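Left out: one protein chain. Kept in place: all the others.
Our next item is chain A:
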Amino acid sequence: MNRRATTAAIAVSLASALTLTACGGSGGDSVAADAKQTLTVWAMGTEGEKLADVAKDYEKANPKITVKVTPIGWDVAHQKLVAAAAANKLPDVMQMGGSYLTEFADMGALEPIDTKTFQEKDYFPAGWEQGEYDGKAYGVPWYVDTRVLYYRTDLAEKAGIDKAPATMAELKQAAEKYQKAGSRYGLSIQPNGLDSVQSFYQFLYSAGGEIVTKDGKAVANSPKAVKALENYTSYFKDGLAAKSVRPGYDVTKDFNTGNVAMFFGGPWHMGLLDDNYPNLKGKWAIANVPTDETSASMAGGSSLAVSSDSEHKAAAQEFIQYLTDAKGQSDWFERTKDLPANVNAWKSGELATDPNMKVWKTQMESARVSPSQPKWTEITSKIDAAIEKAAQGKTSAKAALDEAQSQIEGLIQK
């Protein structure tokens, strides 16, 4: 072989070896908050897209800081975050849901937040709790969400319903009346599939039940939980709710046609209905979750967390402060209609005056968070399975939850 070919071969192999090792870390000391630096931020879905505009405003006010926002899709978010955590390459600031936060805090990938700067009393309790793990706060609540009852007011008139159902018994009656008046299904709740537990929470929490207590005891088959699941599955048995729903089902479509008269939805459904079905405006309303023992809904939303590997922790914290103080939160609400996690933002403007916002606020105040268990996804998958079995009438609610209970006991971490 001549020399040139040998050189080429060596070059090629060296190049490939370099590419493979090029992802080495660049560890170093942390940078002061006012030094010139670039913050990397990851946010999911719509938030990821809108956050870039906020970042631009922030850069104007803080010329030394460059904020680089990367929007990532929810469908790939988990995978990307895990890969980044494994490679010690998490961004400085990242958006995280409650279940993610527990998981990554458990991995040791997150930096506890400074509770002097961010104070618990400024946020909805359910929002704050989502950022806690093992007694420490790892996330600052950014926006919150919960579920309330959406119902068709025009169809209610025809069905002879004069007010929003206030109790679980009234909810059932309303569903029957709607159906008699021509709706295919009185209520839409999820009978099977991933995260059906999210529509079950409203029934479970309102009945006074829960899956795992805060101090780590499985109570999935408590009499209250059984009663809640019996109530939930009775809608399928009586034909008041669809017995099978495919992945990717969009309830607003059926709500628009009147095929579905009521459903439990999040704040984003208001925007979806207004944008996609402008003709429906004025024909629907929202109400608090009907009371069983109490009216309690699930709490969702996202927190902002700082990576434990970040070299820009000080600046990251200032950026988060900008996003989560009362002013930043009102601004964010204007842009996205995401519900502010900071209660002080609710004291003025549309948030204080709009009657719909009042519904969200009262629901949010009593909304409940799932306990921070690292295996929460696996735990709720057992409840999903129980819901599915009971919804199809394969086993009784009690038997389904008994089975789930024994499986969940082995998954709890104390």
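What to note about this one:
Just so we're on the same page, contacts are C-beta pairs under 8 Å (C-beta built on N, C-alpha and C of every residue); 3 or more make two chains touch, one makes a residue touch a chain; residues count from 1.
In this section, contacts and distances are computed from a predicted model.
Entry comment: the absent subunit's protein name, as recorded by UniProt, is "Sugar ABC transporter permease", drawn from "Sugar ABC transporter permease", "TolC family protein", "Light-independent protochlorophyllide reductase subunit B" or "TonB-dependent receptor".
If you put the hidden chain back, the residue from A:173, A:198, A:377 or A:396 that touches it is A:377. Considering A:79, A:153 or A:406, the position touching the chain not shown turns out to be A:79 (whole complex). When the full complex is taken into account, the listed residue touching the unshown chain is A:194, out of A:35, A:169 or A:194. The chain not displayed touches chain A at residues 1, 5-6, 9-10, 12-13, 16-17, 20, 78-79, 82, 85-86, 88, 103, 106-109, 192-194, 243-248, 374-375, 377-378, 381, 385, 388-389, 392, 394.
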